[in-house]
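And then chain A:
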Amino acid sequence: MLSIFLLIWSQPLTSAESLTVVSWGGSYARACTKAYHEPFTAKSGIKIRLEDYNGGLAQIRAQVETGNIHWDVVDLEIADAVLACDEGLLEFIEADDLPAGPDGTPATQDFPPDTLTECSVGTNFYSTIYAYNRENFSGGEPATIEDFFDMKKFPGRRGMRRTPQVNLEFALMADGVPLDQVYATLSTAEGVDRAFRKLDTIKEHIVWWTAGAQPPQMLADGEVVMSTAYNGRIFNAQVLENQPFTVVWDGQVLDKGQLAIVYGTPRLKEARRFLAFAARSESMARLGRYISYSPVRRSGSALITTHMETGVDMKPHMPTTPENMTRALHNDWEWWSDHVDEMNERFSAWMAR
Partner candidate 1 sequence: MNPNGNAHVEFEGVSKSYDGQTDVVQNLNLRVKKGEFLTLLGPSGSGKTTCLMMLAGFEMPTAGSIRIDGRSVHNLPPHKRGIGMVFQNYALFPHMTVSGNLSFPLEVRGLNPEQRRERIRKALELVRLDGLQERRPAELSGGQQQRVAIARALVFEPSLVLMDEPLGALDRRLREELQYEIRRIQRSLKVTIVYVTHDQQEAMVMSDRVAVFQQGRVEQVASPEAIYEEPERRFVARFIGENNLLPGKVTAVEGDLCQVEIEGAIVKAFRVAPCRPGDMVTLAIRPERVCVAPDPEVYSNELEAKIEDLVFLGDHLRLRMNVHGRSDFIVKIPNIVGHGAVLEGDRVRIGWTPTDCRALEPVGEKGVTL
Partner candidate 2 sequence: MDGTLRTVRLRAAVPVLPLSAFILVTFIAPLATMLVRSVYDPLVAGAMPETLFLLSEWDGKSTPREAVFEAAVRELLEARQARNLGRIVTRINRVQPGMRSVVMKSVRKLRGISGSDSWRDTLIDMDPAWGEVQTWRAIRRTGERFTMRHYLHALDLDRGPGGGIVRQTPERRIYIPLLGRTLAVSLSITALCLLFGYPVAYLIANASPRWANLLLLLVLVPFWTSLLVRTTSWIVLLQTRGVINDALVALGLIAEENRIAMIYNMTGTVVAMTHVLLPFMVLPLYSVMRAIPPLYMNAAATLGASFPRAFWRVYWPQTQPGVFAGSLLVFILAIGYYITPELVGGRSGQLISNMIAYHMQQSLNWGLAGALSGILLACVFVIYLIYDRVVGIERMKLG
């Protein structure tokens, strides 16, 4: 039904010489543009049209089902990338086409497991952390994920993303569940109840956000004293706007950003060229000079340097820097793709109560 409108209104505006790349907007999209869209255009002559979206597969699905494809490359969460691949909404990746690392490591060995999937290529690790505004804490400052749930020690409103993802993991970690037991615990009914019970303890004090740009704003406005956030957004507020924010890496939940090609795009050749370009270790490292998201390729980690605009050393800000990884949980996308609908309903019911 959406398709009827799309059919009428969205005759492809793109020609063979330009690709439509869809990303998450804001400082992340800006970083991608600088890091590899512009260099790609300079090298290949293929223009990049950037479009923003807020995740989800509805639009891709509508395009593929009607055969009216005007998105070529999409930046996806890994769970969605796998789901979309299973549903036949994405082209398969030809792993052999991906460039080897600068040290000569073949691509297939340079990508850590799970970052190179059938239909998508990981480009960066990002992390959901929580950050706080130093101005709100004169005495002790929060340092652990437990502190986020400690209303006695650190009173004040919390910002959290309006999804069950990450929040349930945070809750269990803060409730003392060891890292390797988090998803196993969530797989039981008692474990889910336990996570929601933990969330209940701060429910009254949560301000919910939906877009990545909101948490820094809410922290700056004093709407919340601490908030979960994407680490890159907090980093940008820190270095570009000099906000007195501190990131708490303890209990961070690591995710990866994936690039994928929409199934059936008439610009498949150009899209593959773009993907190969974006999947170079250099491109990933270059992204890390604009926003604090680290390269997924092993060979890329060595290339992390300084922030392009301010010269700040990027290492301490990267989610994968060992000091930040003392208690870091890898988001289990497979668990989530099994349970996302169920958890969403639980979450909605819980929210409404």
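These made the cut because all candidates are chains of the complex that A comes from, given by their letters.
Please note the rule applied: a contact is a pair of C-beta atoms (placed from the backbone, for glycine too) under 8 Å apart; a residue touches a chain by one contact, two chains touch by 3 or more; residues count from 1.
Source: prediction; values computed, not measured.
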{"item": "Selected neighbour of chain A [touch, this complex] from 1 or 2", "value": "2"}
{"item": "Contact footprint of candidate 2 on chain A as seen in their complex", "value": "1, 4-5, 56-58, 61, 83-89, 157, 162, 187, 193, 196, 206-208, 221-223, 263, 334-335, 337-342, 344-346, 348-352"}
